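Note that this complex is displayed minus one protein chain, with the remaining chains in position.
Here is subunit A:
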Amino acid sequence: MEGINSSTDAAEMSFGELRKTLRKFRENGTRNATVTYKLGKYMCDNYSSKLGNEVWDVYEQMFFACIDLGINDIGLSYLRQIKEQFPESKRVYRLIGVLHEADGELAEAEELYKEMLEENPGDAAMTKRLISMYKTNGKTVEAVKLLVSYLETYKCDNEAWLELAELYLSEYEYEKAAYCFEELILISPANYLYHQRYAEVRYTIGGAENYLISKMHFCQAARLSGNSSNRALLGLVTVCETLRGLKGVTTEDKESCFKLVKWAKEKLTDKYEKSKVEVSDACPKKNSPKMTDHIDSGLETVCAILDSVKL
């Protein structure tokens, strides 16, 4: 973020700059705790009256920064001030829940969230909080259950679909994960990452039909990424190879697979050769052993995979 790092001195920044930076952090959801804490603290100490109503947002931001840094008692002092100003706000209750979580009082946090959800079942942020809490505690079943009921209402929330897909993947429920990725593709079909992961899931499930679908989506992922996704290219090689060795696949399909493998292999080898040259050029010492070794080993791995593919 424009040269703002932990060594930036808050005292050197003007009020306007500070406010702009903190606002940017809030809007982008940047949780750079060290910097936020430093800047926010300076802000609260020197300009808290100048901020007007924005001071509460900064306090909330500071609260999260404190939680991230593990200084919960300082976080609590900010929370107290917010709570005094907005005693009935649900957003404040969520913060209290977060503090409980940070203190390791998970039962209290869970109870609080559940109570709030009973009062207002449509509260998306609160539901997500509870889901993520279940997830961190390894209560996958509860998390999935809640997430599914959440998605019943908020059907177009891609974040939630992605989360559900990850949860299913962690439980080896590939069919269900595939459904989630299909949902994600529906929501944003131009995102190649969704196609890529969907293809991987289909490939993992296996079977000729799934391999064919997987191949299509790897192709789409490669195309949408402008051939920049090595993962998609490598996936393409793998799936096509599997298809070629499979019974019950038409010769036509096998032929097109052959073409695709050749094409993808070319692209990949080309890329690795190029990156090798680029890195050795970029290194000040021509034969800097570390970087080139790294690339070499990467290239070797890929070559090994590609060589195992018989053309």
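List of remarks:
Assume contacts are C-beta pairs under 8 Å (C-beta built on N, C-alpha and C of every residue); 3 or more make two chains touch, one makes a residue touch a chain; residues count from 1.
Simple rule for what comes next: contacts and distances are computed from a predicted model.
For the chain that does not appear here, its UniProt entry gives the protein name "ER membrane protein complex subunit 3", which is one of "Glucosidase 2 subunit beta", "ER membrane protein complex subunit 3", "Ribosomal protein S16" or "adenine phosphoribosyltransferase".
One of A:Val58, A:Ala177 or A:Leu260 touches the chain omitted from the figure, and that residue is A:Leu260. When the whole complex is considered, the residue among A:Arg80, A:Lys155 or A:Lys274 that touches the unshown chain is A:Lys155. The missing chain, though absent from the display, is touched by one residue of A:Ala222, A:Val237 or A:Leu268; that residue is A:Ala222.
Touch with the hidden chain on the side of subunit A covers residues 52-53, 121-122, 152-156, 179, 182, 185-187, 189, 195, 213, 215-217, 219-220, 222-223, 227, 256, 259-260, 263.
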